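First the structure, which I've put down as structure tokens, then a few questions once you've had a look.
All protein chains of the complex are present and in place, except for one that has been dropped.
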Amino acid sequence: MRSAKQFVTDFGWPRIIIFIFLVLLFVAAPFFRVRIDASISDVLNRFGQNGLFVLAMVPMIQAGCGLNFGLSLGIIAGLIGSTLSVQFGLLGVFGFFGAVGLSVPFAVFFGWLYGLLLNKVKGEEMTIAMYVGFASVMFMCIMWLILPFNGPTMIWGYAGKGLRTTITIEGFYRHFLNDFLAVRIGDSFVFPTGMLLFVGFCAFLMWLFLRTKTGTAMTAVGSNPDYARASGISADKMRTISVIISTVLGAAGIIVYQQSYGFIQLYTAPLAMPFAAVAAILIGGASVNKASMVNVLVGAFLFQGLLTMTPSVINSALQTDISEVVRIIVSNGIIIYALTRKTKVTK
Amino acid sequence: MSGTKSLGRFLTEYAVVIIFLLITVAAIPSSGLSIQYIVQEMITRLGRNTFLVLALLLPIYAGMGLNFGMTLGAMSGQIGLILAINFNIGGVEGLAFAALLGTAVFMGWICGVVLNKAKGREMVTGYMLAFFINGIYQLIVLYMMGFVFPIRSSAILLSRGYGIRNTLNLEIVRQSLDNFLMLRLGEYTVPVATFLVIAVLCVFVVWFKKTKLGQDMRAVGHDMSVADSAGVPVDRTRIIAIIISTVLASYGQIIFLQNMGNMATYNAHDQTSFFAVAAILVGGASVKKATIPNVLIGVILLHVLFVVTPRAGQNLFGSAMIGEYFRQFIGYGVIAFSLVLYAWRARKDAAWSREGLRGSSSGAVPAAAAAGGEGSAK
Amino acid sequence: MGQQGPLLSIDHISKEFYGNVVLNDVSFELKAGEILGLVGENGAGKTTLMHILFGMPVIADTGGFKGRICIDGQEVSFSSPFDALDAGIGMVHQEFSLIPGFTTTENIVLNRESMKPSILNDVFGDRMSILDRQDMKKRAEAAIEKLGVKLDPDMLVSEMPVGHKQFTEIAREITRSKTRILVLDEPTAVLAESEAEVLLKALRKLASLGIAIIFISHRLHEVTEVADRVVVLRDGIAIKDTPVAGVSVRDIASWMVGRSVATERVSEGEAREFGPEILSVEHLWVDMPGETVRDVSFSVRKGEILGFGGLAGQGKLGIPNGIMGLFQAGGVVRLHGKDVPLNEPRTALEIGMAFVSEDRRGVGLLLDESLKWNIAFTAMQIQGKYLKTILGGLFRIRDEAEMRKLTEEYIAMLDVKCTSPSQKAKELSGGNQQKICLAKAFAVKPDLLFVSEPTRGIDVGAKKLVLDTIHRYNRDYGTTIVMVSSELEELRSICDRIAIVDEGKIAGILPPTAELPEFGLLMSGLGANGSQEDLSA
Partner (left out) sequence: MSTEIIDPKVATRRLFVRSGLVAVYFLLLVVTFLLGKGYTLLIDNKDAADGSVVAIDGVLVSVDGAEALELYSGDRDATQLKGQRHRVIVELISDGKKIEKSIHLPLDTDMLLLSVPKLVAGIEPFVEVFVLRDQPRPAGEEVGNTNAFTSPDSEALETVEPPVP
């Protein structure tokens, strides 16, 4: 009884409600002629697409930098890598890993700068991260127009220059991971084995990393910076490392997303992406200063489940397109909830 | 204080303004726009935007930072306008009706309560709260109006029978405040009534700072715990600051929209706080300090740049989109830059104030232990 | 003046915190216009007494108190500090409660500003009144005048010297028209000698205006100089209540520290032999808020236990914190004859020093993590212990099994009460947390161990265990220990030498067997041997 109560307070009512809501959606789905198998396939697919973004939240939360509202920086690095990969005409396995490989140096560099910046503004990380993210997205918007890309599938046909808003990667590395060992059952169920394996592998690496000496030090910095300092740890260095890792994951994340989605989305597309990842990890039970692998998996699944199921079930039940509004309320509500919760660092 | 130091201080204090001024001055010639055109645009945009930016002042005084939650006020203003259009109330009366409805008071209260629970991260919370309430707003306006709440004018409803249309024609109130007292000065037209309203608000702000409540707000803004131990009701004061700001923001949005003449029902408020915050920061304000001149300078500078950049982009790069993105970049960049500058300076100042305590043995400063009271070293 | 009854009477007040008696049947009276000096060591109960007088919520939260407080013969009970203020009690805290961005005037009349009603009062209440700045200034000037000091009413507090801040605080308390009793908690601690003089003069002036003053200070010569009467608290008992006339500083000092129980030396009769000098410190300064070290030089020999005592805020805590690099410091520190770079916590740990911080919950522990983490962390980070290689040398990750073994070892050795090595540190009691802190330091096997306030906030039984542990560790491993503590008895029980720190400097070093008044005098800024302080009293 007591532990049940404890569980509820730890997990938080909003999350439990969301969980129950999602279960109800699945139960109700058949009554509104929504195919369960298609839905599950869809949820898995989206889970894979977004898993890395959610995972990218972990290191910064653990190191005490808060929620990474500036994930767009990593996404931008990934976009640079993927556009370069397409520009160089890398195909299939080379295309995918080429994109990742090309984006990592950018991600490390951006992350390093971003980390330096966040170290200067301790306490205000989240607001500043958000605006740094916005500003860099806008800066890249200009760059996409100016940079001398010339792949015929990439640039605007009529102007002869400037990248398109969406670039197809059909024939480059579309579904490279999705189709790897994919299992097809019936018409509408596909298990994207490759993508889930990749996400799982990254999560495993993160799990390992958090257990290394550096990972342990990083967690300690987030848990109690003074303790870490007294033990000879440089908080700034750990924070910078966490930001770099988060940024690299963001870069890899967008490439995984693209290969499943089939397009590279440029310009203002990265603006809103961090918010979804933030909402997902919070729904998974993380707080502003503690996150675990379980939070990532549960959160990504719950949030993407919600995104998939609300449109199909609610819309067919109520005959309206209300799901978008439900999504806005739920995802932002959970962020507000997390931000207004008393930080549970006992001091 | 040596000369170089005070010069350095001046430069950091006004860095944003100076940089902005330089960019703007550089961009004007390349835009090829005439000075007359720019001046007329400025007059229009001052009237349109100043009120919204002024709404940011009080929370800054109360130490709550930039009120990104002002979007809530904007949404309240829009609800007021929707109802005015619904009842077909036009002209200045329509604006007054929309303003009087006062959903903003309730919204402001919600915002204040939430921000009190998130002390120390008001800005990011306010920002997310705006998103959250945006969801509620859509739920009400897009699904409940005409369904739960009766709407008598079917012209503003979507054809499915409920929900307000995407774009609302504000013809009946369009520029009614601006035209109420339009003055022609040579080749310029000046919306005197709008400026009068803004002037009244400025007077109110100045007056308000002299009241007991204003003084309490300053005290809370400077040091919450000292104010609390002196018996100032901290939470209540903060809520009042946010309520006033929200209400002013709703008026500001009404003034903004009457000038525009139509309203994007679901998007008009999206960037309200972005513009207002960028403007006040461009004007040289910081998270902790803002004045009416900051507001006026900021609105003018930001909007000159906004008017000029698309043309400049077109002329220089052959693409209007570049100018478009550039001004977005500048807007976000200026906010990020000011926030960074402020946070960095706050830490620097804290370190600076402790520097006097160091130094070697013999010259021990008696001040030393005093630091115990204020020391923020962590 | 003394024609009427007492203005304030403290009547048989007792208070205990969770069975720990802090105040035991304390009684005294205060007449109008009288200055009462209240002295006592840290932990003697001064603060608790003032909390009771002020109706601090912490008192009610911990079960209230016994006894009565009467003002003008009427029993009063305050449920919040505001009640106390309404009853005419003003308090000047050690920490400034001023708003730096406000002027002197604004701070003096904070939340009691003079107001002129405005038309909006009837609509939105009194807070819409306009401030009457002229009148505020007049009132502030009057208060400053009353104090008899020079203060610029329009100066920003942030630009003031400390002394002026102190005066501003006092002025604020006396502008309250009702204030009849003024409590000053260590008002001179932050002041220079000359400023303190001015303050004392101001206090006498206030007293002559009929305000009763409770003056808490560790500078005993100031007490003898300004007070009419002195009350000495020791271990929660008002040990002495006497007029100041004819009482010497030495008397007060011995009342303050005198123990009825004879100290029991753990190391009775043991012949102690020490190795060569292991640590030498010259002209150390440390910028630690509230515990500034100005100029400290000392040396420690191998195997020795050196104690640092002194009153709170005098800088004893700054010494280990500065040497370990946790706060900005300067001067020369040598370990084994080699220079120790300051301000680098990592190097300090690497060359064989360890530190048990006085701030157990803030610095000492990872409250949200397991005991395993807490104990093994420093050793892991500094010495690379408790890591194992996996995947053929690709990664080195935490060796949870080894960490567990280590933790269990220390749990057994220190008798830590916990459910398992995986329990979260925040779930332990204070004493057990302290043991974890010690275990963390022991785990790095240091040559030199700093222990700061090891028994603060833990119960008596645990205290003894912790002290015994430190003592045993010193004997068993020959580890040199520098221990900092506010409790003289504790230092006297295990240390080989005891240095007393006063005003950021070492006032003197005594053997543990020295007479108690000697320690008392050193603490009061009146060193008996070789003190550079004045002996004016």
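Which chain is which? They are A, B and C, in the order written, and residues in each are numbered from 1.
The rule is short, and it goes like this: a residue touches a chain if its C-beta (ideal position, glycine included) is under 8 Å from a C-beta of that chain, and two chains touch if they have at least 3 such contacts.
It should be emphasised that the depicted structure is a prediction, and the values quoted were computed from it without experimental measurement.
Colleague: With the full complex in mind, choose from B:T265, B:N294 or B:S338 the residue touching the hidden chain.
Modeller: B:T265
Colleague: Based on the whole complex, identify which of A:A29, A:A279 or A:V298 touches the chain you can't see.
Modeller: A:A279
Colleague: Applying the definition given at the start, please give the residues of chain C touching the unseen chain.
Modeller: Residues of chain C in contact with the hidden chain: 121-123, 125-126.
Colleague: Contacts of chain B with the missing chain: which residues?
Modeller: Residues of chain B in touch with the missing chain: 84, 87-94, 96-97, 100-101, 131, 134, 138, 142, 153-155, 158-160, 163-167, 172, 231, 233, 236, 260-268, 270-271, 275, 306, 310, 324, 327-328.
As a working rule, only the chains that are shown with their structure count from here on.
Colleague: So what's the Cα centroid distance for chain A and chain C, whole Å?
Modeller: That gives a centre separation of 48 Å.
Colleague: As a quick test, compute the distance in whole Å between the mean CA positions of chain A and chain B.
Modeller: It comes to 31 Å between the two C-alpha centres.
Colleague: Once you find the CA centre of chain B and the CA centre of chain C, what distance in Å lies between them?
Modeller: That pair's centroid distance is 46 Å.
Colleague: Scan chain C for residues touching two or more other chains and write them down.
Modeller: Not one residue in chain C touches at least two other chains.
Colleague: Which chain A residues sit where two or more other chains touch them?
Modeller: Counting only residues that touch two or more other chains, chain A contributes 226.
Colleague: If you look only at chain A, which of its residues touch chain B in the complex?
Modeller: Contacts found on chain A: 69, 117, 120-124, 126-128, 130-132, 134-135, 138-139, 141-142, 145-146, 162, 225-226, 267, 275, 320, 322, 324-326, 328-329, 332-333, 335-336, 339-340, 342.
Colleague: Please give the residue numbers of chain C that touch chain B in the complex, ascending.
Modeller: Checking each residue of chain C against chain B gives 81-82, 85, 94-102, 106, 110-111, 113, 115, 118, 124, 126-131, 158, 161-163, 165, 189-192, 195, 283, 285, 287-292, 294-295, 313, 327-328, 330-331, 504.
Colleague: In the complex formed with chain A, which residues of chain B make contact?
Modeller: Of all residues in chain B, those touching chain A are 114, 117-118, 120-121, 123-125, 127-129, 131-132, 134-136, 138-139, 142-143, 317, 319, 321-322, 325-326, 328-329, 331-333, 335-336, 339-340, 343-344, 347, 378.
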